[in-house]
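What follows is a set of notes on a single structure, which appears directly below.
Every protein chain of the complex appears in place save one, which is left out.
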Amino acid sequence: MRFKINIKDLIFGVAIILILISIYLAFIYTPTHTTMGDVQRIFYFHVASAWLSYLAFGVTFVTGIFYLKSKDFKWDKIAFASAEIGIVFCTLAITTGPLWGKAVWGAFWRWEDLKLFITLVLWLIFIAYLALRANAKSKVSKANLSAVFGIIGFICVPLSFAANRIWQQYHPTVIATSEGSLQSSMGMALGISVIAFTFLYIYLLISKVEIDTMREIIEEIKQKVGG
Amino acid sequence: MNAIKTIFLKEIKIEFRNKQMINNYLLLSVMIIASFRFAFSIIDFSLLLIASPIIWITFFFSGMFSLSPTYKRELEEGTCEGLLLAPISNSSIYFGKFLSNFLVILLLELFSLLIFFVFFSIATPDLVALFILIIIGTIGFAALGNIISAISSNLSQSEVMLPVLLVPILLFTIVISAISATSKIFEGAHLFDVMQEVRFILMFDVVFLAIGYLLIDYILGD
Amino acid sequence: MSDLIYLYAAYTVIWAGVFLYVLKLHLAQRKLKQETEMLKEIIDEKKNKKNL
Partner (left out) sequence: MNDNILTAKNISKSYGRLKVLKNINLNITKGDRYILYGSNGAGKTTLVKILSTLLYADSGELSLFGEIIRRHSTKQIRALIGFMSHQSYLYNDLSALENLNFYANLYSIKNKKERIENLLKEIGLYHRSHDRIGNFSRGMKQRLALARALLHNPDLIFLDEPYAGLDIRAQEILNDIIIQLNKRGKTFFFITHDISKGFEVATRSGILSNGQIVYETKREKIDTFSKKYKDILLREQN
């Protein structure tokens, strides 16, 4: 237990340091974007948040499969924690996306932009996932049903991505080429911020799982003491 | 195969024996189409552009109400364990119910389509293409709807949870492709003009049926 | 120049979001720790009563 806490704090420390480095890189080290100006600097943490939410939902998907195979509640706990963290960062990604969009395109939201669209779909699916868990009647059915739903939801995302591509050909628009003029220093800044957020994710996941485990144990003791 | 047929026939029998239920579904379709009609009666609109979304949204919401009791009825009547005790696989329960869902939803959709043509005066498109689109779209709708209905029947407030769980998955896969293809059909295209959409919808059908086949065990079992 | 508002807004959203979530987790953890202390006291009391 002692050792585990140390690892958790270590990860938190690494995450903080990496975040500070990436803030430095994002604001000072990288040059101002030639066409989009300074506002392009939103990009580094916007993309990192989006990445973190994809990673988190992916973990929910994989641990859902592990749970169904093993019926071990440990996996269910991780799946739930990861989904919640995913929702938080997905929310950050879909609020910062429009802010950037407004500056670059002049509009907050472009329904034609696939990345925005898919991130929104993911957000809806995992909001529904959390609603499912909140409405489950027992611990067993909560774990079973949410694992199944998480798997279905995650599988459908690439399919939805593909389906919406044809829908967009139907309404042709100019695709913003943000990556088109990405310089190598910008790429590195992005890379560092993505790594920083990945460490942040691991820290949050461990904390959340620990809290949920502790809450469960306390509930159990309370029932014993009360009865 | 025999088990699938048995369950399919039983579902259809129960569904049609209770005539009030079917009547309610039909009534709901009329109400949805009528509300679209009234909503669009006070503004200028291009019928060609809104026809396809109206049709599919109507299909989606009226079909959903017929999906909701599929598993809930078994749980409420306490017959679920009777099925699980029988020497059949859970996937035959799924496929039997899928077929009956498919049939009931398809009937509702054809009825809604009729009402739509009554309420909205629009040039009749290539009907064969339209029917084929509706049929393949409904396969996926029933396949995914059936599995989500099995999930939501185990939740509290299952009637609300069914659309909450179904919309983010179904709307952005099958319904969106179907809307795209159907609006092309209304603009005068034929089936071979929308082959790309058709291929996508068929792919979703296969994926959803496979998901149902693989995951139903985990929903119905312990 | 007016574009920079969006830059500030975006960074405020991100860091406020991250900060609030971390804070929420810490508060939850602290509450649980308090509860454990409380339970410990109750259990100790019960034990003492039994011994008496």
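Residue numbering begins at 1 within each chain, and the chains themselves are lettered A, B and C in the order written.
Please note the rule applied: contacts are C-beta pairs under 8 Å (C-beta built on N, C-alpha and C of every residue); 3 or more make two chains touch, one makes a residue touch a chain.
Being a predicted model, the structure only gives us computed values, none of them experimental.
Across the whole complex, the hidden chain's contacts among the shown chains comprise A, B.
For the options B:N18, B:S35 or B:S156, the residue in contact with the chain missing from this view is B:N18. Residues 71, 73, 138-140, 216, 220 of chain A touch the missing chain (whole complex, contact as defined above). Remark: the residues of chain B touching the chain excluded from display are 2-3, 5-7, 10, 13-14, 17-18, 77-79, 81-89, 217, 221-222.
Please note the rule applied: only the chains that are shown with their structure count from here on.
Relative to the centroid of all protein Cα atoms, the closest per-chain Cα centroid is that of A. Chain B and chain C, compared by their mean Cα positions, are separated by 45 Å. Work out the mean CA point of chain A and of chain B, and you get 31 Å between them. A straight line joining the Cα centres of chain A and chain C is 21 Å long. The residues of chain A lying in touch with chain B in their complex are 68, 121, 124-125, 127-128, 131-132, 135-137, 140-141, 144-145, 147-149, 151-153, 155-156, 159-160, 162-164, 166-167, 170. The part of chain B that touches chain A in the complex is made up of residues 144, 147-148, 151, 154-157, 161, 164-165, 167-169, 172-173, 176-177, 180, 184, 196-197, 200, 203-204, 207, 211, 215, 218-219, 222.
Here chain C touches chain A in the complex through residues 3-4, 6-7, 9-11, 13-14, 17-18, 21-22, 25, 28-29, 32, 35-36, 39, 42-43, 46, going by the rule given at the top.
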